[in-house]
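Removed from the display is one protein chain of the complex; every other protein chain stays in position.
This part shows chain A:
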Amino acid sequence: MMRLSTLLRNPADWMTGKETDSAIVLTSRIRLARNLANHPFPGWARKTQRIEAMGELRKAVELLPEMKDGFSHELSELSSVHKQVLVERHLISREQAARGEGSAAVVNRKQSLSIMINEEDHLRMQAITGGLHLKKAYKALDKVDRELEKQLGFAYDKRLGFLTACPTNLGTGMRASAMLHLPGLVIGDHIKAVVHAVNKLGLAVRGIFGEGTESLGHMFQISNQSTLGESEEQIIERLERVITEVRDQERFAREKLLEDQTNGLADKIGRALGMLKYAHLIDSKEALTYISMLRLGGDLGFFSPEMLSICDQLLMDIEPAHLQHHAGKKLSAEERDVIRAEIIRDRLQNIASPDSSPITEINPKKDPQDPAE
């Protein structure tokens, strides 16, 4: 079994931007909800029933070949900081972290698959990859799903499909999503139109916005809303088509910015680097804003391409629970800002001022036209 400390020391490649095509689409994620037919759903079950169901589920999940040498813990065995770190790494959900006895998390060694036992549903299984690879993620998860189904038998209805605790997940029980970095569309002021268009197609867009239209960290998540009435393939194909379109728009917006506002862009990116390199107190909002600019700079050739991975690693490491885990104690908001600034300064100390004559020809290999595997 994989120890918690080993898991924490070795973040997965998809968490740290080590995959080559994650400049715009950072990650792709598929989640499936499944339930046992003859047990009450976790939220309605009594504690003894939950523990009994967990026993049955955990045994089957741990025996999956995919979970060999993986991580498996009951939530009640983990400290609250450790649970939060797992949340910040997207291995468990916030809802799962709030649970104690009778819930468990099992993660494969590569941390590309994680299975939550007794979250909202008996099983919440997820597969994550870097870049835009929803089909690949689905394929990996489908295999696990079928194997578990053989052993456990899931609640299923001819008309309603897989039965879930919440009717919003009925049918496929599948939520497919991708995380996108869209500074080009935000700076170019096209984001509203894009969000509107994506919405019209029945997909959900989530983002953090600062004052006005300026968004925080320029990060957006696109996912399917409906889970019933379409097949998994139809949902994934539509999502992948839309995300590819958004990605191409972002690519176009970045190139346009580079062409029309070279100096303005170099200035924004250079100032962002300056702030981050010399700040001693930085809150997460400010940090996110500047890191986003460095990430854009890394993609457009203002820095070496490793900048993307440095940024993605930073985005994870400066989150509150990660800071606390790093410091080994509970931190006040100001202490967090101090340590956050320290970590950022340390990671960026050797980064030179952006090259003001970036390569105008962007390497096309970064974003392959066809996301299909």
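Keep this in mind: a residue touches a chain if its C-beta (ideal position, glycine included) is under 8 Å from a C-beta of that chain, and two chains touch if they have at least 3 such contacts; residues count from 1.
Quick note on the criterion: contacts and distances are computed from a predicted model.
With the options "Raffinose/stachyose/melibiose transport system permease protein", "Monosaccharide ABC transporter membrane protein, CUT2 family", "Cell division protein FtsL" or "UvrB/UvrC motif-containing protein" in hand, the undepicted chain maps to the protein name "UvrB/UvrC motif-containing protein" (source: UniProt). Touching the missing chain, out of A:93, A:111 or A:129, is residue A:93. If you put the missing chain back, the residues of chain A touching it would be 26-27, 35-37, 39-41, 43-44, 87-88, 90, 93-95, 120, 142, 146, 149-151, 153-172, 174-175, 179, 195-196, 199-200, 202, 204-211, 216-217, 219-221, 223, 225-232, 234, 283-285, 288, 315-316, 319-320, 333, 336.
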